[in-house]
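In what follows, a single structure is set out as structure tokens and then discussed.
Omission of a single protein chain aside, the complex is shown with its protein chains in their original locations.
Chains here go by letter, A and B, matching the order in which they are written, and residues are numbered from 1 within each.
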Amino acid sequence: MNSLIQYTLRIADSSLILGQRMSQWCSNGPTLEEDIAMSNIALDLFGQANGFYEYAAQLDGSRSADELAFKRNEREFFNHQLSEQENGNFGTTTVRNFLHDAFNFLFYTELASSKDETLAALSAKSLKEVKYHLRHSSNWLIRLGDGTQESNMKVQESLNFLWQYTGELFEMDEIDNEMLDEGAGVDNNKLRKGWDEIINSTIEKAKLTRPVDGYMANGSKKGIHTEHLGFLLAEMQFLPRAYPDAKW
Amino acid sequence: MKEEHFQKQIDTEQKIEPKDWMPEQYRKHLIRQISQHAHSEVIGMQPEGNWITRAPSLRAKMILLAKVQDEAGHGLYLYSACETLGISREKLVQQLHDEKAKYSSIFNYPTLTWADMGAIGWLVDGAAIINQVSLQRTSYGPYSRAMIKICKEESFHQRQGYEIMAEMAKGTPEQKTMAQDALNRFWWPSIMMFGPQDSESPRTGNAMKWKIKRQTNDELRQSFIDKTVGQAEIIGLKIPDPDLKWNEERKHYDFGEMDWEEFWNVVNGNGPCNKQRLAHHKKAHDEGEWVRNAAQEYAKKQESATN
Partner (left out) sequence: MAKNATVWEVFIQSKNGLAHKHAGNVHAADKIMALENARELYTRRNEGSCIWVVKSSEIVSSETEDSEAFFDPSNDKMYRHPTFYTMPEGSKHI
């Protein structure tokens, strides 16, 4: 498959899968106000996914955006493993999103100056939304970290658990390198410093401890995932798969 | 004296505002009605929320999520209006959990297929809109303002549902069957959303005199049926009422007898999903408690640091 398509799909997949996770919060939020906030984030992410899928579909020429989202299998999805992690409690979701938002903020900032005009435009639009997401998740991380003893313990636990999925964010494979060489992609390694700064300063404000780097999961660029993704896709893709001839 | 002045305000179409004197019964009636309305919006998120993660296209997913999100928003507008009557949202939610406050029975029916998203948008929102449009002129200012805002936002909800139904009705035979089945299941509960017949509705009297309600249950129900029959015909679905027919003399549709035994059963807690809906709401509320506590604790620390 063409590198540009693959690169675009990876971005779209992460947005879709994280969006799907956020949409699971609907009617389950800790307050009604926060319920609305999480739906808004999900809507932003679905919008981003849609934009990148449309582009991939256009490049691909044989599949529509919906087919890309609803008709590919587990091994054909390339989202970060971090994005597919279960919602857990509200603190788990906050930590997962915070780690992801910080990365996305830096990633889209870079990709907004891609030589590929469509990627640049989609990134510039996404960046506005992700800035708000980062602000939202950081504020909550600080509230929960510096709230009660119980909340501090809960988010620290989530942070310790989810840390293993952050290594993968910065990996570069042959597709990333090819895109970088063409001036169309991002050097993920270079994002590390900025990410560390955001993470460290927020963690400090939240009175949390940064976990020590240990085992880091990886493989999503090759379609290797945690067991959660299969269930997520089975639920999400059920209708188009059960009624392949139907239009909705 | 006060009571006369109050009634004069009502009769001359002046809105009652939170600080105005009002009869205790008026306040109580409003709290009951507005909170029931707010709870309905919030519990109503569940049957549709049930399909958000399974919506069949990216577009359908976004539309449905935006719609359910609006319902949360409308719940908030209404809680907000209710709070102006001197009762906290926490207390209102407690009343819901203690089963002292009710919500619309329609949400105690399960959503079994994707076509139910169509039926709910088209019929349930359609019925709700008829009621809400009428309530824009309700006599209590904050309630009226909330209704105006809600009506403005709701306008896409019914279209979203009707579009799903129309699409499915002209789709594969399986889809058409699903659409008709959804209409069959949701028709009667939808027209019962307007409440008991006027002859059976004990509270209508004062509510009309105080202009909390502007039209009676039967008037609103008739208006909904008159509007909906044609919409069903256009998309080729059949309303499951053999007695439904145009009455040239009344210039309205006549319709069959509603199953009031089922209605009261569901109202009184014995519908297919009553327990499930309430348990879901309680669970989310309980699981959020540590989050709300943490946020309050953090705010307290921040305030004492700046003082």
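Quick note on the criterion: a residue touches a chain if its C-beta (ideal position, glycine included) is under 8 Å from a C-beta of that chain, and two chains touch if they have at least 3 such contacts.
Here the structure is a predicted model, which means the values were calculated and not measured.
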Of the candidates A:5, A:36 or A:175, the residue in contact with the absent chain is A:36
Given B:26, B:51, B:77 or B:122, the correct residue touching the omitted chain is B:77
Touch residues of subunit B, complete complex, unshown partner
17, 19-21, 69-70, 73, 76-77, 80, 83, 88-90, 146, 149, 153, 289, 292-293, 295-296, 298-299, 302
Please identify, in ascending order, the residues of subunit A that touch the omitted chain?
31, 33-34, 36-37, 40, 135-136, 139, 143
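Everything below uses one rule, namely that only the chains that are shown with their structure count from here on.
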In angstrom, rounded to a whole number, how far apart do the mean CA points of subunit A and subunit B lie?
35
Under the definition above, what is the set of subunit B residues touching subunit A in their complex?
42, 45-46, 49, 52-62, 65-66, 68-69, 72-73, 75-76, 79, 114, 164, 167-168, 171-172, 174-175, 280, 283-284, 287-295, 297-298, 301
Subunit B touches which residues of subunit A in the complex?
16, 20, 23-24, 26-36, 39-40, 42-43, 46-47, 49-50, 53, 65-66, 69-70, 89-91, 142-144, 146-148, 150-151, 154, 235-236, 238-240, 243, 245-248
